[in-house]
Structure formats: structure tokens, C-alpha cells
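Missing here: one protein chain of the complex. Every other protein chain is in place.
For chain A:
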Amino acid sequence: MEDIKAYIESGILELYVLGDLSPEERLQVETMASEYPAIMAEITEIETSMEFYAAEHAIEPSEALRNKVLNSLLINLGDDTIFTKPRKHTDEEQFEDDDHNVAQLHTGKSTNFYKYAFAACLALLVVSTFALVNLYNQLQDSNSQLTAVLQQKQQFANRVNLMDRELDMYRDPSIKVLKLEGMPKTPSSAMTVAWNPANKKVMVDMKSMKLPKYDKQHQYQLWALVAGKPVDLGVFDTANPGDDTALIKEMKPIASAEAFAVTLEPRGGSINPTMDEMVVIGKL
């Protein structure tokens, strides 16, 4: 009896009721309580006091909560009465069934969704590939057009440059323009030579050139007469029609000259002019 009193006064029963004991200690208290009615009575006393204490601190939850809680419990109660199996199992099965249904519906929907999504992606791929090929072709066309236009532009620029040089020849006051006229043998022949005594440059105008036709073994050669002696100024061919680049041909330079003449010589030119084959001559 003394032991029991000491046990009660140790305060362990209070801790038991307050829920502050380990599972082993709880079990021990419960064993003691089942053995000794005095301990059980003491526990009940403490529990009752704490129940009053809690009731004193009670707080009424909102009225709406009552129905919410009761409904959530009574829905399960309905299940319990319908199913004759043990309650716990019924509940678990019920939840499992619900989950299963939801999961199935869900997967069905998502599979459909992925099917459509895949089809849409495929269609998009085809359309965009087609559009890409189209665009690529157009780009190629544009590129070749651009190249053609650039070439044309270059040609025009070249031509303008040449014409500028040609014009300069006539504009420059230091340049002497000399008309070479035909010999009695070739009366219709004529050509123009421009000579700049300052920088010794000699140029022939290919465009206004009118010289008799010749074969491939021969070539015209320009001569300058310096103090009665012929000086070689280089060979040239008559311009082919449509050949833009050779409108003006620069010949060998010469510092002074009394006259210019052109003879037909074997291809490559001769050291001395063949006077018989002289086609044009012009004196300063």
C-alpha cells in the first residue's frame, strides 16, 4: 500500500494523463492501473480535472464547421452501413477504388492529349519543311539575280571609267589629237592618235579607227617619225565590234615626234617599217 501511495505521489500519473510518457512508460502505468484500483481511480480523478480544465478553456468553433464535420463523418457512415465487410477494410477499398477510377480517367485523357499533340507536331513539321524549301529556292533566285545585277553594275562602272578616260583625252589641253589620213592606196582609211608631249603618252582611239582588213599573219604597227627616222611605238589589232575594254589603247611613250604613221607588218612587228604597206599618216 505504501508503494502505491509513493507511486501515485511520484507524479507519473499526471504525466500519463498529460500524454507526456514514452510508450513503455505508458504500458507500465496501464499495467499498474489494471492491477490496483486505487491507481485507476487516481488516474480517473486527474483525467476528470483536466477535462474540466479544458472545458473551462473551451472555444466554440464556427457553426458552419459542425455540418462540415458531421457530413464528412456521416458520408463514411453511409459507406459503413452499405458494405458488410469490416469497416476499416471497406474504407480502404473505397478510397482505393476512387483513386483507381480517377487515375484511369486521367491517363485516358492524357494519352489522347499526347496523340493529338504528336499529330499536330508532325503536321507542323511537314508544313514548315515545305515552307523552308520554298524559301530556300527563292533565296537562290534572289542570289543569282543579285550576282547578275552586280556584274552589270561592274560593267557599267568600267565603261564609264573608259569613257571618262576617253573624254579626258580630248579635254586635256596638253594632249595633241592628231588625225591620221589614208594614203593614195587606201583613201578611206583614217584613225586618231592622241599624244601628250608632257608625259610622253601615246594613245590610239580604237573606236574611230577605219583600217583595211588584214589576215592573221599580219598586224598594224604604229611609228613615230623623229628627225626623219621611224621609231617603233608598238603593234595593235583593230578592235572587234562590241569589245568595250579596248576603246583606247596606250602605245609606247615618245618624247617628241614630227609625224605618226601606221604600217601593216608581220605579226609581232618589224624593226623597220615596210613603207609599201603604210596605210595612214598624219603630220604635226
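FYI, a residue touches a chain if its C-beta (ideal position, glycine included) is under 8 Å from a C-beta of that chain, and two chains touch if they have at least 3 such contacts; residues count from 1.
Going forward, contacts and distances are computed from a predicted model.
Trainee: With one chain of the assembly withheld, which option in "Cytochrome b", "Phenol hydroxylase", "Sigma-70 family RNA polymerase sigma factor" or "Transketolase family protein" matches that chain's UniProt protein name?
Mentor: Hidden chain, UniProt protein name: "Sigma-70 family RNA polymerase sigma factor".
Trainee: Touch as defined at the start, partner being the missing chain; which of A:Ala6, A:Ile59, A:Cys121 or A:Ala227 qualifies?
Mentor: Missing-chain contact among the listed residues: A:Ile59.
Trainee: One chain isn't shown here. Among A:Leu15, A:Ala38 or A:Ile281, which residue touches it?
Mentor: A:Leu15
Trainee: Looking at A:Thr48, A:Ser208, A:Ser256 or A:Thr274, which residue reaches the missing chain?
Mentor: Final answer for the missing-chain contact: A:Thr48.
Trainee: Across the whole complex, list the residues on chain A that are touched by the chain not included here.
Mentor: Residues of chain A in touch with the missing chain: 9, 11, 14-15, 17-20, 30, 33-34, 43-63, 65-66, 68-70, 72-74, 76-77, 80-81, 87-88, 91.
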